[in-house]
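With one protein chain held back, the other chains of the complex are shown just where they sit.
Labels run A and B following the written order; every chain starts at residue 1.
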Amino acid sequence: MTETVAGREIGSARRRSEDARLITGRTQWTDNLQLPGMCHVAFLRSPYAHARITGVDAAEARQRPGVVAVFTGADLADEQGSLPCAWPVTEDMRHPDHPPMAVDHVRYVGEPVACVVARDRYAAADALEAIDVDYEPLTPVLDMEQAVADGADLVHADLGTNSSYTWVFENGDLDAALRDAPVLIERRYVQQRLIPTAMEPRAVVCAPEGDGFTLWSATQIPHILRLMLATVTGIPEHRLRVIAPDVGGGFGSKLQVYGEEVLALLLARRLGRPIKWTESRSEGNLTVHHGRDQIQRLTLAAERDGTIRGLKVDLLADMGAYLMLVTPGIPLLGAFMFNGIYKMDAYSFTCTGVFTNKTPTDAYRGAGRPEATFAIERLMDELAAELDLDPIEVRRRNWIRHEEFPYDTIAGLTYDSGNYEAATDKALHLFEYDTLRAEQADRRERRDPVQLGIGVSTFTEMCGLAPSRVLGSLSYGAGGWEHASVRVLPSGKVEVVTGSSAHGQGHETAWAQITADRLGVPFEDVRVLHGDTSVSPKGMDTYGSRSLAVGGIALVNACDKVVDKARRVAAHLLEAAEEDLEFTGGRFSVRGVPDQARTIQEVALAAFAAHDLPDGVEPSLDSDATFDPDNFSFPHGTHLCAVEVDTETGFVRIRSYVAVDDVGLVVNPLIVEGQVHGGLAQGIAQALYEEAVYDAEGNLTTTTMADYLIPSAADLPHFVTDRTETPATTNPLGVKGVGEAGTIASTPAVVNAIVDALRPYGVRDVPMPCTPERVWRALNEQEGSA
Amino acid sequence: MPRVRIKVDGVTYEDEVEPRLLLVHYLRERLGKVGTPVGCDTTNCGACTVLLDGLSVKSCSVLAVQADGREITTVEGLGPGGELHPMQRAFHTEHALQCGFCTPGMIMASIDLLRENADPSEAEIREGLEGNLCRCTGYQNIVRAVRRAAEEMRQAPEREVTS
């Protein structure tokens, strides 16, 4: 049950503790590390999307100045193992070997084929050019629909197919719905391939230390990485320490076990000295896992009054050339979300994972849920247009009403709480919906070359990944719990250790806020430690908007255990019964005798000295706890976007954007707002700017930031953000998670707005990203056919 | 190898450098000034922005040898005596950073922006920062921070100190 804590820290807009080092340049990025004797490694990468390696000549490179060693895939074949996939989604999933460095085949441009270890990065880069690799090119497989057709060329010849798996979920009588419903909306949408583009390129440093190795990496997942490095290399887990120092953004791209991390460890072992690798941006665009990349075939069945009967979803999901850590599971995270916030009688979801000769895909902000949300929110607008209803109205007729929670959805989830009416009403008010509709009508009337469009997205998502038993039922290789420990030091200062691994989210601040309130200590007295497996022994790391909804609750539990223990000690010191003690503001006092009291700091010192502890109480005031949620959390909200479309050039300008999000209780409104802003930017970027493009030979043509367009401040609008607060009922704080909401919600809001602007011209879709040329073409095709 | 004499954050250094050594690598790897990071290969991201004789430049597209005889200010050289520059304070107050990787460059570019225009509009700030990419914040709080710093620096211009 929800126990909303309204302390003085929780809910306050604390400025972040992290900032002190980040605004002064006193950061510790992995690439900053310089260790005695450290060598730099550089990788030679395949220029072919698909080829057989017939020979590698590294003799000349070995003679280059400053070169310590050169290794090919063959040199490391016996020890490099295969990169892990922790999510075998079906029993018969085809899962090819994935050597960290290619041995005899390359299957995407950028796959490493050899490496140079040298005294500095300049020497390493120079020597790469002296390595000669002979390739026998093979036909690349680049198109998913062709890849699953009969007679297709194969990415992995030994698998006999390009299909990795087909995963099905069905509920209700969809055939009946499709047969009987008077309205069928059939669409094919493409979720283009995206490059996550965290600002910090990947970097890894590995040093032999004592009888083991310490590995620093720009990773979101130090704990999972340690386990996987042990599994892949056979080096015992307890001989490995993994540190995620300051990490410059991830967005899912650093939720991975990369070949370069494994190889850095192997090279450090081979050479007995520290090894550093730092990627360049263009190398990263080729080799950091990509996101999205789905072809969606959708059929929505509805009554003429707009009531949805059922939804059929048929996906092809591009895995790329190999299955990486959670590659096959990403599209399935969307399986439970295609129904959105709507009620329906029948639902069918089929997803086929397809191998292609492209960079592997995996989690990117939202991971499966943006794709699903886009589909249903676009379909709702199409349904509204088909029935000549307002898009808000058609949603109202179908969404789960606030009094219907908890609600078991057609996709098998139980939404614990929500209030779609409240969020929508607030958003409509802030947006001045009716005024903008009037302006739209006026521009249409005038045939203004700049048309106005309004897009709606009433989204929900599942986050707080995840109940371990649910993950188990989906064959995921690990649990979804999180760990925290709290130590009240003898001086009364507090150290918090979290298994969550922040890389921009502000845990050091938010966790201190929670702790300050739960323990009644000053915010400044709390220090939060994370991202080092020797400091934080247990953890499941940071992804899937899980940190607060899972890790935050573990922290609450750990704090509460500390208070319980302190209560026993305090009762003993005060010679009072535990049940007679009140704990407020960090002070235990005897009910009715307020001056008989001990502060938690005094109790901590007494517990440290241990001169006089009650029987059975161990010295020191600390505790740890884990939390494994019973359910996901379900943030939701209503986003409204107005765009101006220049019908002459196809250029789209976002005129206004309103986001009302319901993320449950808010620990730090500043951090929440920042997460929403950043999420919006990335979701809008999918709608308008970003796409990883391959040419006919399988070369990525968007390897630099000059070609893969990341929006700047000048390209994005001012956002109006607000919140409603419907607490989650599945955790004691009532929190839900906010890391992905903005990204999930905004893409369909923008595309809906563009299509809305152009609907009078007969346009009913513009493929993403909605570049000026695509908008212009959509208009032109209509005019041509009219 | 050419010999260079470069003043960085108030300290003069003399070094022999390979001509091809990028200024940012000189700062990071020779001087240990790791506060200035590298985010791309093509001068797009701006993470490596520093001031060269008071003007913003992307230190990944300047050779160390080109900085010979010049003065460089990095984010580490702002606000001497441990005091924060008003721009740094404003970034903190307005929550204008998340992961913080773009922040050094963003702060240096923002300082340069105010040197040109002490009272920029929101649109001018957005355009002025077009060469600095951030993936976390959606820029809104960065814009707020620059406005806040502008206001503060207009009121107390003597605080505008860059080493």
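Criterion: a residue touches a chain if its C-beta (ideal position, glycine included) is under 8 Å from a C-beta of that chain, and two chains touch if they have at least 3 such contacts.
FYI, contacts and distances are computed from a predicted model.
> Would you kindly match the missing chain to its UniProt protein name, picking from "Putative spermidine/putrescine transport system permease protein", "NADH-quinone oxidoreductase subunit J", "PadR family transcriptional regulator" or "Carbon-monoxide dehydrogenase medium subunit"?
The correct option from "Putative spermidine/putrescine transport system permease protein", "NADH-quinone oxidoreductase subunit J", "PadR family transcriptional regulator" or "Carbon-monoxide dehydrogenase medium subunit" is "Carbon-monoxide dehydrogenase medium subunit", the UniProt name of the unshown chain.
> Return the single residue from A:54, A:139, A:491 or A:701 that touches the missing chain.
A:701
> Per the definition of touch given earlier, which of B:6, B:27, B:62 or B:99 contacts the omitted chain?
Selected residue, touching the omitted chain: B:62.
> Consider the whole complex, including the chain that is not shown, and state which of A:57, A:564, A:630 or A:648 touches that chain.
A:648
> At which residues does chain B meet the chain that is not included here?
Output for chain B: 2, 18-20, 22, 41-44, 46, 49, 52, 55-58, 60-63, 65-66, 109, 112-113, 116, 127-128, 130-132.
> Give me the chain A residues in contact with the hidden chain, please.
For chain A, the residues touching the absent chain are 121-122, 125-126, 129, 280, 282-283, 648-649, 651, 689, 693, 701-702, 704, 706-707, 709-712, 714-715, 771-773, 776-777.
Just so it is clear, only the chains that are shown with their structure count from here on.
> Please work out the Cα centroid separation of chain A and chain B, and write it as a whole number of Å.
The separation of the two C-alpha centroids amounts to 30 Å.
> Using the touch definition up top, name the residues of chain A that touch chain B in the complex.
Touch residues, chain A against chain B: 15-16, 18-27, 29, 31-32, 34, 120-122, 197-201, 246-249, 251, 280-282, 503-506, 670-671, 673-682, 704-706, 710, 712-714, 716, 718-719, 742.
> Mind listing the chain B positions that touch chain A in their complex?
Where chain B meets chain A, its residues are 18, 20-21, 25, 28-29, 32-42, 44-45, 47, 74-76, 78, 84, 88, 91-93, 95, 97-104, 107, 122, 125-127, 129-143.
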